[in-house]
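Complex shown without one protein chain; remaining protein chains in place.
Then we have chain A:
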Amino acid sequence: MTIKVKIPTLLRALTGDQKEVETTGGTIGEIIESLEQQYPGIRERLMSGDEVHKFMNIYVNEDDIRFRERLATAVSPSDTITILPAVAGG
């Protein structure tokens, strides 16, 4: 199942400068694993231990996966995944 993932500027060095990539997977967790196969090093930018990094936002269409089922959030081919680093500070 092919899914489109929008890559933020911050991570484009890992994707050969591509803004949008295609990958496979039925859940966000599977998609991150597929992305890691295609673009080694991306997982550690997205994850902290077994969870998505606190300051990395991942959306399925308009929904933040934190308010869905996090890594278990299901995706279908018509969905667009967007990754955005949080803007935060003290």
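Operating definition for what follows: a residue touches a chain if its C-beta (ideal position, glycine included) is under 8 Å from a C-beta of that chain, and two chains touch if they have at least 3 such contacts; residues count from 1.
In this section, contacts and distances are computed from a predicted model.
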| item | value |
| --- | --- |
| Absent chain [UniProt protein name; select from "L-rhamnonate dehydratase", "Response regulator", "M67 family metallopeptidase" or "ABC transporter"] | "M67 family metallopeptidase" |
| Touch residues of chain A, complete complex, unshown partner | 9-10, 55, 57, 59, 62, 64, 66, 82, 84-90 |
